[in-house]
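All protein chains but one are shown at their positions in the complex.
The first chain written gets the first letter, and so on, giving A, B and C; residue counts start at 1 in each chain.
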Amino acid sequence: MRELIEHLTPRYSLGAPVFQRPGLTFVDVKRDKLRALLLDLRDKHGFTHLVLLTAVDWLEEGRFQLTYLLNNRAADQTLGLRLYLDRANPMGDTIHDIWPTAATYQRELREMFGIAFPGSPRVDEEFILEGWTDMPPYRRDFDTLAYSQQTFVERGGRETHEPRATMKHKLYPEG
Amino acid sequence: MFSFQPDRSQYPDIGPDGKFEIDLETGKFLKLWQGPNHPGITGNMSVELTVNGDEVVEGKTHVGYLHRGFEKLMERRTFIQVFPIVCRVCVPEPDFNEYCYAAAVEELAGIETPEKAKWIRALILEMGRFNSYMMSIGGIGGALGNGIVGQWLTYVRDLMLDRFEELTGARIYHMFILPGGVRAGLPEGFEGRMEEVLATAERYLDDTEKLLFTNAVFKKRTKGVGYIDPALFESYGVTGPNARAGGVAKDVRKDSPYLVYDQLDFDVPVEHDSDIWARATVRYRDLRVTIDLLRQILAKMPKTGEVMTSLPNVLHWKIPRGETYIKGESSRGEYGYYLVTDGSGYPRRVNVRGPSYTHAMALLEHLIPGTNIADVAALMVSLHTYPPEIER
Amino acid sequence: MKDIDKSFKKDTETDFPLREEMRPRKVTTPDGQVIDIDPLQDYFCQEPPKVHRKSYSAIVEGFYNWARANSLWILGFGTGCGAIEMRPLMTPRFDAYRYGIQWRPTPRQSNLLVISGYLSVKTLKRAIRAYEQMPQPKYVVGLGSCTINGGMYWDSYNTIKKLDEYLPVDLYIAGCMPRPEALLAGLMDLKKLIRKGEAEGANRYAENFDWYKANQKSVIKDWDMPDYSW
Partner (left out) sequence: MGSLRDVLSPFTAWKHVIETPVTLKNPIGREAADRYRGFHQNDTEKCIGCGSCETICQNAAIDMVPVDDPKEGDSGLRPQIDYGRCCWCALCVDVCMTGSLTMSNEYTWVDTDPDAFRFIPGVDEKPWDAIAKGYQRPGERMLSGLTRPEMMEMEPEARIDNFDEIVAGYSREQAVLEADRCVECGLCVATCPVHMDIPDYIAAIREGDYDLGTQILYETNPFSEVCGRVCTHKCETVCAAQYEGEPIAIRWLKRHIIDNVSEERRLEIVGTPQVLPTGRKVAIVGAGPAGLTTAYDLARQGHAVTVYEAQDHAGGMMRYGIPEYRLPYDALDRDIAVIRAQGVEIKTGVRIGSDITLAQLKADNDAVVLGIGLHMGRSTRVPGSDAPGVEAAIDLLRRITAGEEVPVPKKVAVIGGGNVAMDIARSMARLQKQKYGAVGVTVTALEDFAHFLADKEEVTESIEEGIEILDARGPQEMVTFKSGKRKGEVKGLRTWKVISIFDDQGRFAPQYDEADEIVHEAEMVVEAIGQMADVSLLGDELTEALQWNRGRIAVDADGHTSEPWLWAGGDSVHGPDVIHAVADGHKLAASVSAMLAAKAEVAK
């Protein structure tokens, strides 16, 4: 794996690799090099299996991380490509023509993170949610508990007591 | 023999690309929803079919009926609090969630799993595979008019659920594979009772073979139907038995051995026709392998040893920043967890890669056009998809 | 458990537009006629449900209830996880059929809707339609924690927490998920209720129809169906 990364790094200006364990490596890529790199990996280096495509929201850093996880079955190697997108206007490049199944992932990312993938088939159709008008729910600034409390009714009549405060209150009422 | 050719004289014209131009308002097409409330659907999902006569010209998979937002819920839970909810991601075979999550946490937190726990984990995973295949083969039988197979195999599955219950303390959601090991060792006399179940299973499988796999009707309806071109496997992310039915011996247990699979002796069954028949057969054969594996695991498992390592205080357990991907071979293909941590007490992101995600979406939509409406159910069942792992 | 973000405010402004195919429009039929259609008016009956009156004679009503109790036909709609424990019930080991319980593929033939656990908003919509399509008298059983108070999805943005807010529930069975034995016990209890004439959920639904509808519409934004679809 190290040789492959060394070989690819200058060509696709990859970032510093993380060798998570034998058989699993993560490396940063640039958006303009992604497509060529994916094709190269698929066609020349045996990374024919797109394991998954997903995103991580680094809210504090103001960016989304797209993770393209590719697998080379013969060599038992998995390579994670990390691509960072600006969180304010997230726009990815569709790869459904390289792996048709990527269209599903991109549809999900569009719906759950609000990342646009222009050109991906049916990318704007509802996928999992129905009648959703709020912000994409997988974004970190979407608070699921707050949304739930503001939307659904809970069964009332429950009250809890914190041991520390209760004891303080009962044993030392004067404080 | 008799031959029946439907009258297609009033069919709409075929467009220049060889496909129908679908316009519902011409009255030539009918939109038909298969699911979510439908006996011929694999769980709570639906396929929006556009039919022309009895031929399906377009199919769109609709999921999300079971969406609970697991990946979001996990981000608000501490690492131990995620443990009870992961298994709910896949109802019929929950244990892969537990294993993948536990292994991912262990890797990022630097925790060693005791040797015996690895064997018990493998045992649990194979028991889960056993159950899943039982449901799958029963389902294929049911979808093609052989409900009795479903009746038999559900009974056998229930016997295995009894073993699950005495080992893990629960029937469906076992919540047994904690990060750091497993909750307990085997109960007294477990091996003997397991052997009884396996023997019963083998008896019923012999009957199933006679009823289903040497059955003219079943053969007629499955051979050559629902063919997936093996050349498309990589494009559509086909893994597991669906790939093995097309001559590709993909199996994470062999390709990238985890737990104790490198110490077990087994072959991966492969079929070549890549149709419903091949997919059913490869599962049937794999189920036999699973039964053998269960026996091997129980025989080779160390009799003594710890099953759980002491964890740091889980109430404020923090894991350093990192990311990893853990996979295993479930009964439907590659099951994986992508876990990202950020140094806090909560996972930054968990992504579940369920094999049904690719099989039920892009692949199914690709396969449906051109099939007979009566075969859609069989096609879906043969892909062996579980909707909750698609939408999570 | 992470703390709640108190500053988060749900978007209550945006309405979800009615789907294209549900809007009133002009359509050219295959034979060339141009007609106006309004799917929500044309395709469904708008009549709200009525309270199912009891028979004038207590003996006759008792006989009806005996008959109803002994033919519980469950709609085979697996709305959530709990559906997986229905399979053992349908099959020889637990064999619910001997108690007069069986599963039907369509709401038109069923009188018992089992909500097998959590309901996502998307499934709630289907469950309501399935329930309304069932002929009276009809019953609802809530399976497991999720139907009682949200269960483990208590903080999920996509599942309802209190089933009785949206559908009239006659009986709850605790568990996550309840075992087939518990399910059977629950169904036996339901039978007793029906024989006593106390399983009146469907009438509650008819009496408080507006309240149920308002609750349903408050969570289902994409309301593309008629108010009542029997």
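By definition in this document, a residue touches a chain if its C-beta (ideal position, glycine included) is under 8 Å from a C-beta of that chain, and two chains touch if they have at least 3 such contacts.
None of these values were measured; they are calculated from a predicted model.
K.L.:
If the full complex is used, which shown chains touch the chain that is missing here?
P.N.:
A, B, C
K.L.:
From the list C:Leu167, C:Leu184, C:Ala202 or C:Ile220, pick the residue that touches the absent chain.
P.N.:
C:Leu184
K.L.:
Which listed residue (B:Gly169, B:Gly305 or B:Gly370) would be found touching the missing chain in the intact complex?
P.N.:
Reading the full complex, the residue touching the unseen chain is B:Gly169.
K.L.:
On subunit A, what residues meet the omitted chain?
P.N.:
155, 157-168, 170-172
K.L.:
What does the interface between subunit B and the hidden chain look like in terms of residue numbers?
P.N.:
Counting only subunit B, the missing chain is touched by 77-78, 80-85, 148, 155, 162, 165-170, 173, 175, 180, 183-184, 187, 207, 210-212, 214-217, 219-220, 223, 308-316.
K.L.:
Of the residues in subunit C, which ones touch the absent chain?
P.N.:
Those residues of subunit C that touch the unshown chain are 1, 92-95, 98, 142, 145, 147-152, 154-155, 162-164, 169-176, 178-182, 184-186, 188-189, 193, 198.
Here is the rule we go by: only the chains that are shown with their structure count from here on.
K.L.:
Assign the assembly's chain-to-chain touch graph to one of these shapes: line, ring, star, complete, other.
P.N.:
Drawn as a graph, the chains make a fully connected set, so complete.
K.L.:
Which chain has its C-alpha centroid at the greatest distance from the C-alpha centroid of subunit C?
P.N.:
A
K.L.:
Distance from the CA centroid of subunit B to that of subunit C, rounded to the nearest Å?
P.N.:
That gives a centre separation of 29 Å.
K.L.:
Using the touch rule from the top of the page, what residues of subunit B touch 2 or more other chains?
P.N.:
Residue numbers touching two or more other chains: 64, 67, 69, 72-73, 75-76.
K.L.:
Could you list the positions in subunit C whose residues touch two or more of the other chains?
P.N.:
Each of 122, 155-159 in subunit C touches at least two other chains.
K.L.:
Can you tell me which positions in subunit C touch subunit A when the two form their complex?
P.N.:
Its residues touching subunit A are 4-6, 8-11, 14-16, 121-122, 125, 148-150, 154-162, 165, 215, 218-223.
K.L.:
Would you mind writing out the residues of subunit A in touch with subunit C in their complex?
P.N.:
Interface residues on the subunit A side: 129-135, 137, 141-155.
K.L.:
If we count contacts the way the header does, which residues on subunit B are in touch with subunit C in the complex?
P.N.:
Of all residues in subunit B, those touching subunit C are 25-28, 36-39, 43-44, 64-69, 72-73, 75-78, 81, 84-85, 88, 91-92, 135, 150-151, 154-155, 158, 161, 171-173, 346, 388.
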